[in-house]
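With one protein chain withheld, the remaining protein chains of the complex are depicted in position.
As written, the chain order gives the labels A, B and C, with residue 1 at the start of each chain.
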Amino acid sequence: MSDDTLARLAAVIEGRHPAAGGDAATSYVARLFSKGTDTILKKIGEEATEVVMAAKDGDRTRIVVETADLWFHCLVALAHFGLKPADVLAELQRREGLSGLDEFALRKAQQRFDSGESA
Amino acid sequence: MSDDTLARLAAVIEGRHPAAGGDAATSYVARLFSKGTDTILKKIGEEATEVVMAAKDGDRTRIVVETADLWFHCLVALAHFGLKPADVLAELQRREGLSGLDEFALRKAQQRFDSGESA
Amino acid sequence: MSDDTLARLAAVIEGRHPAAGGDAATSYVARLFSKGTDTILKKIGEEATEVVMAAKDGDRTRIVVETADLWFHCLVALAHFGLKPADVLAELQRREGLSGLDEFALRKAQQRFDSGESA
Partner (left out) sequence: MSDDTLARLAAVIEGRHPAAGGDAATSYVARLFSKGTDTILKKIGEEATEVVMAAKDGDRTRIVVETADLWFHCLVALAHFGLKPADVLAELQRREGLSGLDEFALRKAQQRFDSGESA
């Protein structure tokens, strides 16, 4: 397992951008980019649903496959917005560093307060 | 920045499992584990929707934050099923190795055929 | 506007079930039924994402179209499980009758308590 699977995959994805010479006729990723934001985001909704269904089946092989699909399409979305997986990993590291994930609870509590959902 | 971030974070998450001594009274992650599959999976649906909304706003900071949330809860789901981020990264590497992401198109075409959606 | 658009539509959908003579070669609904639970449920995740995206665009025409798609696929899912829209409407009426929607808040508060999300 390399240290930079996500970074390498992101580089491949970026190379499929039409602006980088990606060809929508032959590349699935180039096609996603050329179709634009809604097509890319729709895949995130779809793949998240597939992760949920695989998990409800307790099918560990499919959980891995569908999570890979979900993360892959997240990488496409990140690239579409000029972002990199390193940005997401930095955010995850930042939280981990705060105090062993406690900020997750903190952030969630704050969100619920802001959204009024816990009232 | 590396895949080690995900592995390290997964280790922290695993340490919060009630079976590993995680305390639902003080840890958000322990609470997710103790509530079980549906609570964990519901977060994946929620966070995917938040990624979509942040992206529709073109808000790059929120895209990073919400993608971090989504991946984080994927790590919780993976741990819940005895899986590791390395399993997902291996699946992503496997596809990359096949022929530069072409298998994504292949797999998707097959899925559409299987599901009858492209008919 | 008829009083029973949903009931009538559900009857048409039920008539497309392979068991009722629906033909997957010519009918989209028959094809969904023949592909089974996951194909039907995946559409609910997809269409929900499309409602969210249309709403983020503030595009009222698309909000209506995508909500129609979402409800339509809910009707297919209900039929797949031997349920009818009347079952859902009865549940909605029951809550309304309790005290003007207050039970929604009640139910949600209870859910949050059960799931530990508000803790």
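Things worth noting here:
Here is the rule we go by: contacts are C-beta pairs under 8 Å (C-beta built on N, C-alpha and C of every residue); 3 or more make two chains touch, one makes a residue touch a chain.
Small disclaimer: the values here were computed from a predicted structure and weren't measured.
The missing chain lies against chain C, touching residues 1-9, 12-13, 16, 27-29, 37, 40-41, 44-45, 48-49, 51-52, 55-56, 58, 60, 63-65, 67-68, 70-72, 74, 77-78, 80-83, 86-93, 95-96, 100-102, 104-105, 108.
Remark: the residues of chain A touching the chain excluded from display are 24, 31-32, 34-35, 39, 42, 45, 48-49, 52-53, 56-57, 114-117, 119. Summarising the interface, chain B meets the missing chain with residues 38, 41-42, 44-46, 48-50, 52-53, 108, 112, 117-118.
Here, only the chains that are shown with their structure count from here on.
Per-chain Cα centroids separate chain A from chain B by 8 Å. Inter-chain centre distance (chain B to chain C, centres taken as mean C-alpha positions): 26 Å. Annotation for chain A: residues 41, 44-45, 48-49, 52, 108 touch two or more other chains.
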